[in-house]
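As you look at this complex, bear in mind that one protein chain is not there, while each of the others sits in place.
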Amino acid sequence: MVNVAPAADERVRKVSAWKRMLHRPELGALSGAVLVFVFFFLTAGDSGMFASDGIMNWTTVSAQLGLIAISACLLMIAGEFDLSIGSMIGFAGMMMTIPAVYWGWPVWLAILFAFTGAMFIGYLIGYIVVKTGLPSFIVSLAFLFILRGLTIALSILFTNRTIVSGVNNYSEGDWLAAAFGGTIGNGFFVWLADMGIISSYNDGTPIVTGVPMVIVWCFLLAVISSWVLLRTKYGNWIFATGGDSKAARNVGVPVDKVKISLFMFTAFTATVYAACQVFEFGSASADRGVLKEFEAIIAVVIGGALLTGGYGSVIGACLGALIFGVVQMGIFFTGIDSDWFRVFLGSMLLIAVLFNNYIRKKVTEAKH
Amino acid sequence: MVNVAPAADERVRKVSAWKRMLHRPELGALSGAVLVFVFFFLTAGDSGMFASDGIMNWTTVSAQLGLIAISACLLMIAGEFDLSIGSMIGFAGMMMTIPAVYWGWPVWLAILFAFTGAMFIGYLIGYIVVKTGLPSFIVSLAFLFILRGLTIALSILFTNRTIVSGVNNYSEGDWLAAAFGGTIGNGFFVWLADMGIISSYNDGTPIVTGVPMVIVWCFLLAVISSWVLLRTKYGNWIFATGGDSKAARNVGVPVDKVKISLFMFTAFTATVYAACQVFEFGSASADRGVLKEFEAIIAVVIGGALLTGGYGSVIGACLGALIFGVVQMGIFFTGIDSDWFRVFLGSMLLIAVLFNNYIRKKVTEAKH
Amino acid sequence: MSEFVIELKNVSRYFGSVIALKDINMKVKLGEVHCLLGDNGAGKSTLIKTLAGVHAPSEGEYYLDGEPVVFKSPVQALDAGIATVYQDLALVPLMSVTRNFFMGREITKGRGIFQRFDIEKANQIAQAGMAEMGIHVRDPSQAIGTMSGGEKQCLAIARAIHFGAKVLILDEPTAALGVKQSANVLKVVAKAKARGLAVILITHNVHHAYPIADRFTLLNRGQSLGSFMKSEVSREDVLEMMAGGQELDELTAELEEFSRLDATA
Amino acid sequence: MSEFVIELKNVSRYFGSVIALKDINMKVKLGEVHCLLGDNGAGKSTLIKTLAGVHAPSEGEYYLDGEPVVFKSPVQALDAGIATVYQDLALVPLMSVTRNFFMGREITKGRGIFQRFDIEKANQIAQAGMAEMGIHVRDPSQAIGTMSGGEKQCLAIARAIHFGAKVLILDEPTAALGVKQSANVLKVVAKAKARGLAVILITHNVHHAYPIADRFTLLNRGQSLGSFMKSEVSREDVLEMMAGGQELDELTAELEEFSRLDATA
Partner (left out) sequence: ENERFVFISHAPDSDSWWNVIKNAVKHASDDMKVTVEYRNPPTGDLADMARIVEQAVATNPNGIILSIADFDTLEGPLEKARLRGIPFITMNSGTEMQSKALGALMHIGQPEFAAGLGAGERAKKEGVKSFLCVNHYITNPASVERCMGFAKGLGIELGSQMIDAGADPTDVETKVSAYLRRNPNTDAILALGPTSAHPTLRALSKNRNLNDIYFGTFDLSSEISAAIKEGTIDFAIDQQPYLQGYLPVSFLTLYSRYGLIPSNNVNSGPGFITKDNIELVEQYAGEFR
């Protein structure tokens, strides 16, 4: 065996580690996030946006979006879309609420039922995509309609209404429901309030009582997914599948299995999203999750992933969700007339991606 | 110069002209359309769906969608998306209504103003996409928000309401407004009714009085666009741009100009859509066109175009619009419980594309 | 076990109206280098894609170790020990050198849910494999898309050699390679043959084909014109076969004309 | 007008941390075939992409007809009469043979708004151009993506030749070609030279390079080792240059070893 090339090579210029770091996809999104934060610090710094409950507010929104952005990101890296995420949120919510409230199932069983059902549908979508070779855009779009329709039709069929409330009467004390609807770190926040670091209500309870589970879920899934993507065999398959599925198949990557499993993963995260919402608000409704699939895709794309597949980062997608969430909630903190909400949202998005892109180009020089 | 290869080549099998025809992208969509029609013939044949007014009913819906599907198709073949179509419809409607109703402009001038404004915005979107190299998905999405926001905010600013009606009081007798809001062939339909070919009301006026201009526009644009795409230099550039923009640029195709002009064309068709609706209904409203961009993309994809660009057909996109329109309206003729509308719509879409795909595979044999 | 590891009987392959292969018969032996010759578009790549499980034969049978097989996908062929370097290389441009090298065959460390892709070791193996071909990779995390044509080809070859078990198929492996790299590839082919592998080689360069091959099969416009042992044919015969078995004299005459043109210039 | 149609002065090109070219000087004359030699990854493709306007030089100057130029895009180079066959061919797989041939340079008939792409004539020209390279196209509306490697390459070459005006750049034009097709390409290059065009040719095959070239420039690891007239160097010198100017003896020795191995087999 010949020796490995020497470390020093006259064909390599010195480039600072800092610049090298900025090549990573997620660090482009980071610059966008910094820009957004600076903006809101200046315009809404005194409005309570950066007080403890304000922070919890936009963090929750971002985490919720981040949850589905993570799976949408993996799927997009593998070269596919899932437009049924939003409808799946509504459907999964009904799948766990109706059995619990109307059929008298224990709540944990209803939750498991919803997860099983949702992942089966995810499997079905993936299977159709893989077997027929149809673009996932169109297949999952059909399911966007089907699932939203089923949510409306079945909830009317079983309950005669499109909103099912009162779940909290059943979920009290249920161990699995607490994993979605509860909060953690309550003691810590009490301590923070006692120390005067965060403010508290008149009765002494801290203004923020704990971290909602949705943030925990988002954080956990982000770490795990990022690790899987970058460090495991399966992650390599995801990149290969999206980069060139023909080439990947030719060298033995189980492209079909990768795709199907990722469709199941998006269904999984949609169900987590639904469960967190159901057990936080105590109700499921037919309009839950409308258009969330697009918000997820927006977050992923802001996060630097390519729509054509093969390139992207989970951390980037989470940063994209953060940008989107902060902009969305931040507007309300600035007190801008809500007629201008969308104009503002669109402009901020555009500025964030343009800035992100500008920074990236600056540090990497034009590749061509 | 060497002689051209002889016509007969032992390396070519005989394949029937019929099979060869079925290779064209639009003929896949055709089979889907046939399936849909057969289905509705069987389930709703006696419901008036195929009487003259029934036909006009779903044709209008399809033509309206076809209008924007045509431009979305060309743009998608060139490898880009425009998600701002729907918002542009709302915005263009306001751009022609507010000057005409509140500022006292002649209606034709207001219409020209709207076309100019919309196409300028299209130019802007294209320019940003081309200059920054950002995915058009994200840029046009920002404009989806911005334009919808502007529509709401500006209409409230100028008129204090989000729905502006009474346009018909001003547009009466305007030559340009008639090109969008009127109908043609009225004499012909009277004749048809006199001949007893179509039914008429008790007072003798035919049940369908004319072909709405939106159908005429759709037809005209379909013919012209198809001709441009298949028969001109510019059409070749569109295919090249979407097929491999790097290769196209390397051999001298003005990729940027092609893309920008197509963004302007989508803005143009969105404005035609808006004008037809404004002068038919006599009002503009801030929520016109919501989600139409996705319906357009659906139609294009059903029509056999590739989401990744470089392949597709205008006729296919129109057939896609037809399938979508017929399915959408057909359910109301079949009398299925409307709670199930979306389930039905999604399932029919899925079945149509699956069938279409199956037929295509059958006739072309697996390519690999 | 049969004498021949691979045997094709009357294999044809159609693409719609195109007849790419017609009634091909072919036998491949372990420890032999089998060279496929033929003009552009003769069907060589289609033939080896059929062997590699990318295309299924439209007609005819495919025997592996004397058993009839039908590969549903390239994985099955890979699992059966057939490694292929495709003419289009089957590389993913956006992925790094190392990730491409181990794509589909990742080495791991750790166990259970902590099992992970062993990047450091993979980097070493990939770099060493490339160095053996004569390419010194600057940085194993460089994206393949930014590498030169020859560098890409060397990566594809190094990968197939690393994972090749029984049969190694090389479709124009030296097309984009420099003199040094080509020599290295031929050296590696010789080594593989010595290790007892069957090698199927496609090349348009007689100087690469003749020294190393044991058996030649000639394709012309989708049909086989027969197989020949090296002992039966001379270098000039092979050259003639490569040119499609015709017009050769005319061509050499013309080539000489260049030299003359050249001399007078 | 200067004696040299193209002149590079101290041109460098960096990609992030990668130095692909460093201080290249080069002169190209009309009516001459200029051959670029060098190992894989030496920077040949990068150099010709710089000439063709795909990359702008990071440093240094580029003179065309004695005037300094900066091409912002390949169109400008094309318009200046520089036609290029890229190593990756710049073909669109989903488009037909004819559409690829005329991409960006469509011939039209009719006038005004009825001006349209003249498909019949274009088909004829494309088919004839391919036939000249030795490829007989079955059907000019076949998608390029389904054609063989050599067929694709011939199309790219035929296209450049058809539209080349002053300078013709060919990046490894014969890499995937059969013997016959290669000879045809060389013939066409000779014709272009006779017509007074400047031709820049990259190849790893000394048998293709030596008979036709007038001047050689040798690149090594991104740097130029100088230019030589044909009269100054022998075929063996060129072969040595191609192998990167080193290790050649060792390699020939090894190649001979194969033949021996071969004889004993």
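By letter and in written order, the chains are A, B, C and D; residue numbering begins at 1 in each of them.
The working rule: contacts are C-beta pairs under 8 Å (C-beta built on N, C-alpha and C of every residue); 3 or more make two chains touch, one makes a residue touch a chain.
In this text the structure is predicted, and so the values were computed from the model without any measurement.
**Student:** Considering the full assembly, with which of the depicted chains is the omitted chain in contact?
**Tutor:** Within the full complex, the chain left out of view touches A, B.
**Student:** Which of these, B:34, B:184 or B:336, touches the one chain of the complex that we don't see?
**Tutor:** Among B:34, B:184 or B:336, only B:336 touches the chain that is not shown.
**Student:** Which candidate, A:84, A:241, A:283 or A:313, sits in contact with the chain we can't see?
**Tutor:** A:283
**Student:** Would you indicate which residue among A:60, A:84, A:136 or A:271 is in contact with the undisplayed chain?
**Tutor:** Of these options, the touching residue for the absent chain is A:60.
**Student:** Give the residue, chosen from B:79, B:99, B:181 or B:289, that touches the chain omitted from the document.
**Tutor:** The missing chain is touched by B:289.
**Student:** With the missing chain put back, which residues of subunit A would touch it? List them for me.
**Tutor:** 47-49, 51, 53-54, 57-58, 60-61, 148, 152, 156, 160-163, 165-168, 201-203, 205, 207, 277, 280-283, 285-291, 329, 332-333, 335, 337-338, 341-342, 345
**Student:** At which residues does subunit B meet the chain that is not included here?
**Tutor:** Within subunit B, the residues that touch the unshown chain are 44, 47-49, 51, 53-54, 57-58, 60-61, 64, 148, 152, 156, 160-163, 165-166, 201, 277, 280-281, 283, 285-290, 292, 328-329, 332-339, 341-342.
Convention: only the chains that are shown with their structure count from here on.
**Student:** State, to the nearest whole Å, the distance from the C-alpha centre of subunit C to the C-alpha centre of subunit D.
**Tutor:** Roughly 25 Å separates the two chain centres.
**Student:** Need the CA-centroid distance for the pair subunit A / subunit B, whole Å please.
**Tutor:** Those two chain centres are 33 Å apart.
**Student:** Distance from the CA centroid of subunit A to that of subunit D, rounded to the nearest Å?
**Tutor:** 48
**Student:** Could you list which residues of subunit C touch at least two other chains?
**Tutor:** Only 15, 18, 54, 88, 138, 146 qualify.
**Student:** If a residue has to touch 2 or more other chains to count, which residues of subunit A qualify?
**Tutor:** Within subunit A, residues 11-12, 306, 367 contact more than one other chain.
**Student:** Within the complex, which stretch of subunit A touches subunit B?
**Tutor:** Per the touch definition, subunit A meets subunit B at residues 128, 132-135, 137-139, 141-150, 152-153, 156-157, 294, 297-298, 301-302, 306-308, 337, 339-347, 349-350, 353-354, 357.
**Student:** Which of the residues in subunit D end up touching subunit B in this complex?
**Tutor:** Residues 52, 54, 73-75, 78-79, 84, 86, 88-95, 99, 102-106, 108, 115-117, 119, 124, 127-128, 131-132, 136-139, 146, 159.
**Student:** Sort out for me which residues of subunit A touch subunit C in the complex.
**Tutor:** 1-5, 9, 11-12, 227, 231-233, 235-237, 239-240, 243-244, 246-254, 306, 310-311, 367
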